[in-house]
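Omission of a single protein chain aside, the complex is shown with its protein chains in their original locations.
Note that the chains are named A and B in the order they appear, and that numbering of residues resets to 1 at the start of each chain.
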Amino acid sequence: MSDKAKSLFEAYAAGKMSRRELLTKTAQLGVAFGAANLMLNKASTDLLAADFNWKAHQGKSLKLLLNKHPYVDAMIANLENFKSLTGMNITYDVFPEDVYFDKVTAALSSRSSEYDAFMTGAYMTWTYGPAGWIEDLNAWIKDSSKTAPNYNWEDMLPGLRASTAWNGVPGGELGSADAKQWCLPWGYELNNVAYNRNMFKKAGVEPPKNMEDMVNVAAKLQRDLGGPYGIGVRGSRSWATIHPGFLSAYANYGQKDFTVSGGKLKAAMNTKASKDFHELWVKMIQDSGAKNWSTHTWYQVGTDLGAGASAMIFDADILGYFMNGGDNKEAGNIGYAPFAANPNASAPTPNVWIWSLAMSSFSKQKDAAWYFIQWASSGDHGMFGARKMDFVNPVRQSVWDDSEFRSRINESYPGYLNQHDLSAPGAKIYFTAQPLFFDLTTQWAETLQKMVAKSVPVDEGLDQLASSIDRQLRDAGLG
Amino acid sequence: MSSTSSALAAPKSGRLRKKILPYLLSLPALLVCIGILIPFFTAVYYSMMRFRLNLPYLKGFIWFDNYINFLSDPAFWNTVQISLLYAFLTVGLELLLGLGIAVLLQQPSKFNNIVSVLLLLPLMTAPALASLMWKLMTNPNFGILSYLVSLLGFSDFKWASDPSTALLTVVLVDIWVYTPFIMILLLAGLRSLPKQPFEAAALDGVPQSFIFFRITLPMLMPYLLTATLFRLLESIQQFDIIYSMTQGGPGDQLMVFQVQAYLEFFQYTNVGRSTALLMVLWAITFALSNVFIKQWLRLRERTHGNG
Partner (left out) sequence: MNQLSTSQRVFRGVLLGLVILFFMFPIFWIFLMSFQTNEQILRIPPSIFFEPTLINYQALITGRLETQAGNLDIAFMENLWNSVFLSSSAVLLSLVLGVPAAYAFARYRFRLGEDIAFTILSFRFAPPLLVLLPLTLYFEDIGLSNTYTGLIWVYQLISLPLILWIVRGYFEDISPDIESAYRLAGHSWLQTFLKISIPLARPGIAAAGLLSFIFAWNNFVFALVLASADKQPVTVGALAFVTASGIQYGQIAAGIVLSVTPTLLLALYAQRYLVEGLSLGAVKG
């Protein structure tokens, strides 16, 4: 701490800082936990300022709508740097994740100008974009008068850049040439296996190699451990049950949710290969899933792994990351492994969740809002978050290449970098972008619940699902 | 103010005062509520539209098509059925339990008074949070209730996660939260009943069950009706407990009106369908409460007509 304070005084002595600034900054050293890190990052923020007028919107004040999340904690810890860089003020509303998207929908659908920018997932932009609530950010990214020369958009992982861009046409390919950039990737999660290393050792098993292996390993764990269940996956009646492990494995078999031909969509969940995969998945949950699987959201999946109630999960890698820390009972025991469901696949194909930043169309100061979005998604802030905070997974290649970040992760999260590096090339959104995403995917989850509860056979359930989806697509003029 | 009221009280203007006074007293309450009518009518309008926020080009007025579509939609009928079942189950059981507890606590003693307030605690725990706690208590690994039940030999009881016990579980939580509501209303009612009829009956040696069914219950009827009415309105519109415990699952087991309408709006942004569903719910509650209020008024006529 004293070193950092010293450097402050050095900066003051060198005339880089006013007396008032020095006084407030040293006071922050004493109270705010982020302050120390803030100082470390100050130097690079100055670099960022190099040949771009960051002060163009000096004096303006922005308001953000944010979800309670470690990414937000990292951003807030670094926020003073943004303020001093731009001379702008930032206020924010943080809402719990359970109700966050309801708040976003309420704010945007009432065309409220209160919030200038907000956090979102890529799927949500398939609603917000066509509804006219958010801006196509290409207008800013491609404008050199508004974007710093060292912003380096190309540094963002290509799968994520594509996954957040859509031309708005139902079934339109993500990241196509005419796509609109509805949001910028901020942090992301891909889906792989995270497991309890002690339990795996005890049962004498290795992380599963493919879907069939996963079913068997999970069953063996359940049998041999006498207590913990074999595998944790989400199961609540929500679209969120489909998007993590389930869709990642499904996509690995080359299966699609829809086929698109001539601008029309058609349900594709009832192919032979899809049915076989569903059979395996359902059997796995019946044999070795959580007893309360049908109410499992991400946090139950995580909590069970962290508390030693489950032996492995097939879910977001960062969920396994967070369960390896904090006051979780199994902290330090969690291992990570890439997972390709299809024995014939060359690599994993994880579907991704991308926490992104979007700009409200109702904002009255869009250029200023862009300054914030640009700064928050910059390599500079990404580096700060990845090195000092829990801003994982970063969305920029330069951050993944950073040796300080890599050695920090390698030390406390063995295997984490490996699972990521092997899976990242295939990591993207495997859903078909279309406006009925939430309805139809929730219905998919509902059908899965019925199949696991044995109230409908897999074969029949999927045929019913497909025909119901086709009808809804026709009603909406999409099928 | 006092001069006005004394002027109103003068015998001359007594008649006029008697005419105007009730309006003076009741209109402010009405006026405060009337603002709500505007959004209500907007919602009626929305419910007659094809109106999905993320398909703006499909927006259009379609009269009653949203409603007509419901008729042939099995999911809709499932929602009607499960909502009514849920409402009647919870309200019925809560009435029985609430009445029983109120009778147990009827005698005013320090102990009974404290217990009656402590029993309100479940009601004070916001259902959204209470459900989180119930979800934990019924968790197969960490849950105390699951553990206790497994000690009794039911090691595979899955609570809200199994289609066969999901309804039972949410009804149980509903009973836990809302029985105190009925209990406290009936307790206040029981304790305000006049003593004379009971003393007379006791002197005549009338059996207790007769007293209860023939004297207590009829005299308690206005309170019973009020309690039932309010509970029924709440229950058929149940959201918090079901949504936080199962999100309407497993399958479509607990897909009640509010949960479906909530999903339709907040997740699917299908405003037309969401408001149409809510209008149907409104119509059902309207019809149900009409029945109750007719009963209530009839009862009132009877007691006050005689007195």
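Note that a residue touches a chain if its C-beta (ideal position, glycine included) is under 8 Å from a C-beta of that chain, and two chains touch if they have at least 3 such contacts.
Keep in mind the model is a prediction, meaning the values are calculated, not measured.
A.B. asks: Pick out which of B:I62, B:V80, B:V206 or B:L233 touches the chain that's been left out of the picture.
C.D. replies: Candidates B:I62, B:V80, B:V206 or B:L233; residue touching the omitted chain: B:L233.
A.B. asks: Which residue from B:F70, B:Y223 or B:Y268 sits in contact with the chain not drawn here?
C.D. replies: B:Y223
A.B. asks: Of B:A188, B:L217 or B:V291, which sits in contact with the chain we cannot see?
C.D. replies: Selected residue, touching the omitted chain: B:A188.
A.B. asks: Just checking the interface: what residues of subunit A touch the absent partner chain?
C.D. replies: Here the touching residues of subunit A are 33, 68-70, 73, 92-99, 102-103, 106, 109-112, 114, 227, 299, 302-303, 306-309, 318-319, 322-323, 325-329, 331, 389-390.
A.B. asks: By the contact criterion defined above, which parts of subunit B meet the unshown chain? Give residue numbers in ascending order.
C.D. replies: Residues touching the hidden chain, for subunit B, are 1-2, 5-6, 8-9, 17-19, 21-23, 25-30, 32-33, 35-36, 38-40, 42-43, 46, 100-101, 104-108, 113-130, 132-134, 136-137, 141-144, 147, 176, 179-181, 184-185, 187-188, 191-195, 222-223, 226, 229-230, 233, 237, 257-258, 261-262, 265, 271, 274-275, 278-279, 281-282, 285-286, 289, 293, 297, 300, 304, 307.
The working rule: only the chains that are shown with their structure count from here on.
A.B. asks: Please output the residues of subunit B touching subunit A within their complex, sorted ascending.
C.D. replies: 52-56, 58, 135, 138-142, 156, 158-163, 245-252, 263, 265-270
A.B. asks: What does subunit A use to touch subunit B in their complex?
C.D. replies: 101-102, 105-106, 109, 126-132, 236-239, 290-295, 300, 304, 307, 309, 435-436, 438-439, 442, 446, 449-450, 453, 455, 476-477
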